[in-house]
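Let me begin by handing over the structure; questions about it come next.
Our next item is chain A:
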Amino acid sequence: MFPAKDTPTSLSNNNQERVVFPRAPDFSHAREAIVLSTDRSVALGAVDLHKSYGATKANRGISLSVMRGEIHAIVGENGAGKSTLMRMLQGVERPDSGHVVIADKPVVLNGPAEALALSIGMVHQEFMLAPDLTLLENLVLGEEPVTRQLGPLSRIDWAKALREGQGLAESIGAQIDWQRRTSSVPVHILQFVEIIRLLRRGCNVLILDEPTAVLAPPQVEELFDLLRNLRANGTTILFISHKIGEVMALADQVTVIRQGKTVFHSTIAETTGPEIASHIVRDAPPLETSPPPSRTVTGEPVLELDGLSARSLEKSQSLDNISLQVRAGEILGIAGVSGNGQGELAECIAGLRDTSAGNIILQGADITGETTLARRNRGLAYVSADRRHEGLTTAASIETNVIAGSHRAPPITRGGILSRKNLRQEASKRLAALKVVFGKVTDPADSLSGGNQQKLVFARESADNPKLMIASQPTRGVDLNGIAAIHGLLRDFRDQGGAVLLASEELDELIALSDRVVVIFEGRLVGEVTSPAGAMAQIGQMMVQGDAA
Partner candidate 1 sequence: MMTNMTRRILQVTTACTSLMAGSALWADERPAAMIIAQGGLGDGSWNDTANAGFQSGLEKTGVEGRTIESADVAAQGEEIMRRAADGGFGLVISLEWIHGEPMEMLAKDYPDTNWVIMNQTRTGDNIASVVFGEHEGSFLAGALAAQVTTDTSIEGINADATIGVIGGFKAPGIDKFIVGYIQGAKAVNPDIEVKVAYADSFGDPAKGLQMANAMFDEGADIVYQVAGGTGIGIIEAAKARGHYAIGVDSDQDGMAPGNVLTSMVKRVDVAVDEIVTGYAADNFPGGEVIQFGLAENGVALSEMTHTKDKVPAAYIERVTAYKAQIIAGELDVWDVSSQGYPDFFK
Partner candidate 2 sequence: MSSSIASRSIGILLPLVVSLIVSGVVLLVIGKNPLDVFSLIATESFGNARRIAATLSAATPLLFTAVATAVCFRSGVFNVGVEGAFLVGGLAAVFLGFTLPAAWGFALFPICFFAAALIGAIWLYVPGILLAKFEVDEVVSTLMLNFIAVAITGYLVNGPLLSPLSGNNVTPLIHEVAYLPRLMPPSTLHAGFLIGLVCVAAYGFWCRYTPAGFEGGLIGLNQRFSRAVGISVPRTIVGVMILSGVIAGIGGAAHGMGQMHRFSDGFSPGYGFTGMAVALLGRNHPIGIVLGAILFGALASAGTTIQLFSNIPLDLVNIIQGTVMIFAVVELGRISLRRKKGTANAG
């Protein structure tokens, strides 16, 4: 790893000597592919990047050029290949073919430290800040200004550090109390600190990975002001998002990625929101179309929420007075920009999060104070958005994963004794019913592909004839075949009279599956669409702005 204190110049020289290309590099086409405008230089770019993980082709030809001093947005759906691209731009991973361009030169990066040394910095969604340290301490950690050089024992020049921090904060128009403990500071300020830390380390290109996902709208405004100031100071910004409104409001350039390829590029001035949207979703996988729009649901209400509210804990969104109904034989979609409370709402209904007011009624019974177990016994099923940490125990066997939750019920447990034989039988039955592809039932769940993992989750959750299924981001990180299968499962469940509460950030998915869609915005329900087909624009509007105007 490179010592971080080396100057960028010496490093890039150093770096060029060490450049090793897996294949004979051919940069002959590089210039033409990248350069869209000749009067300014490319701060950060990519030429025809390919990257596969096993059979999954995450990037299949991505080219990109971010001009110096611009805000450049990359948009695309989840799974379009944005995060893979970021990892390669940042040097965390190497492309299978193609190359990254920094400051007009093709480079091979061997890690984030090298990218950092070449003035490329990234702000992750998980902040790299130690919670118990002050902001100032986090700012200088790893590159402390010292009064006199004594190696690790050098005294840190806090006055200088503070001057630096304040200077940088001022230059981008941020107000930061540097002496506060990090854990007590609002999340958007932390984001500013991350940005300032990168600036302090000499970064002039910043990559921001969905920076608004965790922010409330006023905070988003503050962030945008700050980013504009940065641009004015000459910093280049690569901004990853899937929110068209934000892109239109902030960016100079936009590049759309779909299915691992760049499909569209334009300056913002020359395009429109709908045009970008059309590129994001065009040629979407052939999903089954939604049921006839006239389909009316007449089933009994299975789930009723009456004025449900929940407090915000740590980084979570609070919920405010949510009322809704899901009937038997109905899929109710919940649309919303990530972080607006869909996940929290699902957790409240599943009994994994405390509510502060309102009632949850399942099949006529008030379950507000009941445990998760009691709710499940009443027919609640929950497909977690976080499959790898909450939906599954990846280290445990497949059979354990598919049985957990039903392990106390017959035929698995009778008279207090858990029958391994019945467990295995039941597990095999469940896995077969949903056509999960696996090796042995004793293999760890980790050995399954993403789609099969999710099918396993459905196999478990649908086994005990639930009345209500809460499906939170059910197709996140699932391949196309898997998505089709999971959509089929949800439809079948509905058609057999089940009620589904579907939370998804994939608008296509919501529209394809839902009988009705409600939109959640900042923890409140802001609208309802009774025939979702063709209402994408309307829903999108509400998701972004919180009203249908």
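Throughout what follows, a residue touches a chain if its C-beta (ideal position, glycine included) is under 8 Å from a C-beta of that chain, and two chains touch if they have at least 3 such contacts; residues count from 1.
On the choice of candidates, all candidates are chains of the complex that A comes from, given by their letters.
All values derive from a computational prediction rather than experimental measurement.
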| item | value |
| --- | --- |
| Neighbour of chain A by the touch rule, complex-wide, chosen among 1 or 2 | 2 |
| Of all residues in chain A, those that touch candidate 2 in their complex | 92, 111, 124, 126, 350, 352, 371-373, 375-377, 382, 384, 386, 389-396, 400, 404-405, 407-408, 413, 416-420, 440, 442, 460 |
